[in-house]
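One chain of protein is taken out of this complex; the other chains stay put.
Let's look at chain A:
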Amino acid sequence: MADGVQKRLQSELDKFQTVQKDVAKHIGLRQQLEGQLSENTLVKEELDRLDEGAGVYKMVGPTLIKQDLTEAKQNVQKRIDYIKGELKRHENVIKELEKKADAHRETLNKLQHQFQQAQVKAAVKS
């Protein structure tokens, strides 16, 4: 009886830990995305300040490739939008994972209680 409870406790604990890891991972990703978003917003601002004729280059690997200003602006804008979308998606995933983690936490608590009670009973019997 106590062993069964212990096994269940163990498995529950594992699940909880995996969920927590996922949560942490997604949070990290989200932070990274946030950084990128702010960076791209800055780039956009600077590009807007540029007047026509200025050379815009994109670094691809070790090379600099010349880009058209309007094209560059559009690219940056698209990137910004994409990052925003990713950010939202990540946030949703994080929320769901957190809910799962909470559920797991509760079951863990219950199992712990049971386990303790079982131990007490065993102690009383013996």
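Points to keep in mind about this one:
In this text, a contact is a pair of C-beta atoms (placed from the backbone, for glycine too) under 8 Å apart; a residue touches a chain by one contact, two chains touch by 3 or more; residues count from 1.
Assume contacts and distances are computed from a predicted model.
Entry comment: the absent subunit's protein name, as recorded by UniProt, is "Protein phosphatase 1 regulatory subunit 19", drawn from "Centromere protein M", "Large ribosomal subunit protein mL53", "V-type proton ATPase subunit" or "Protein phosphatase 1 regulatory subunit 19". Listed residues A:V43, A:V93 or A:A118: the one in touch with the omitted chain is A:V43.
In the complete assembly, the contact with the undisplayed chain comes from A:L64, out of A:L64, A:A103 or A:V120. For chain A, the residues touching the chain absent from view are 36, 39-40, 42-43, 46-47, 50, 54-60, 64, 72, 76, 79.
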